[in-house]
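A single protein chain has been omitted from the complex, and every remaining protein chain is retained in its original position.
Let's turn to chain A:
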């Protein structure tokens, strides 16, 4: 068809990215509702509850903050610096996601400014793994589609929870807490090719479990993620050295 080459491939890729996240919505909706209910119970207004989902957009740290705001301003309650520092510690892991993603997705400077706002654990995992099936690897459109898929659902569910969430069932009652580990496992299983990869996965997972007893969740992911990747790089180096030795 003449002229079809000039049509930007952005939207088809965007919708493929958007759709690839839909299995996660099931787990996302009840948690956003639960966050909103917690935030409202801690004294935040509907607008403040929504603002956090629109700006910060990071589930675990929103939950933590929603809880901390309960004692905000009171003697012995959480301080502003405490809430902000907790958020920073929980979200520092996003540095690692961006670093890893940018090797795979080619982004211009303005595209990086936009993509950074909507990056999450889930979109990172899905785009890194499923993006390989894209014709030329994951594009900006695919990444943004995946990111906004969760952003729209998270924010719509926040509003639902903030306005009328008290009557909705809790995530525990629905048992949806298992959805996230299941989804990530579904991404991990196809990656487990070769001894080193399996070893890295086992070590990172078990170290994260151990650390999670003493440290906040986001920091755990950052430390275990860096540690596991260092182990993998070191083992790969050893293998290469051995092969070179054998070749001599």
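Here is the rule we go by: a residue touches a chain if its C-beta (ideal position, glycine included) is under 8 Å from a C-beta of that chain, and two chains touch if they have at least 3 such contacts; residues count from 1.
Just so it is clear, contacts and distances are computed from a predicted model.
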Consult the UniProt record of the chain that does not appear here and report its protein name from "Sigma-70 family RNA polymerase sigma factor", "Branched-subunit amino acid transport protein", "NADH-quinone oxidoreductase subunit J" or "Cytochrome C". "Branched-subunit amino acid transport protein"
Just to verify: which one of A:13, A:28 or A:83 makes contact with the chain not shown? A:83
Quick one: which of A:117, A:152 or A:170 touches the chain that's been left out? A:117
May I ask you to list the residues on chain A that touch the chain which is not drawn? 23, 26, 44-45, 48, 51-52, 55-58, 61, 65, 69, 72, 80, 83-84, 87-88, 91-103, 107, 112-113, 115-117, 119, 121, 124-125, 128-130, 175, 177-192, 197, 200-209, 212-213, 217, 220-221, 224-234, 236-237, 240
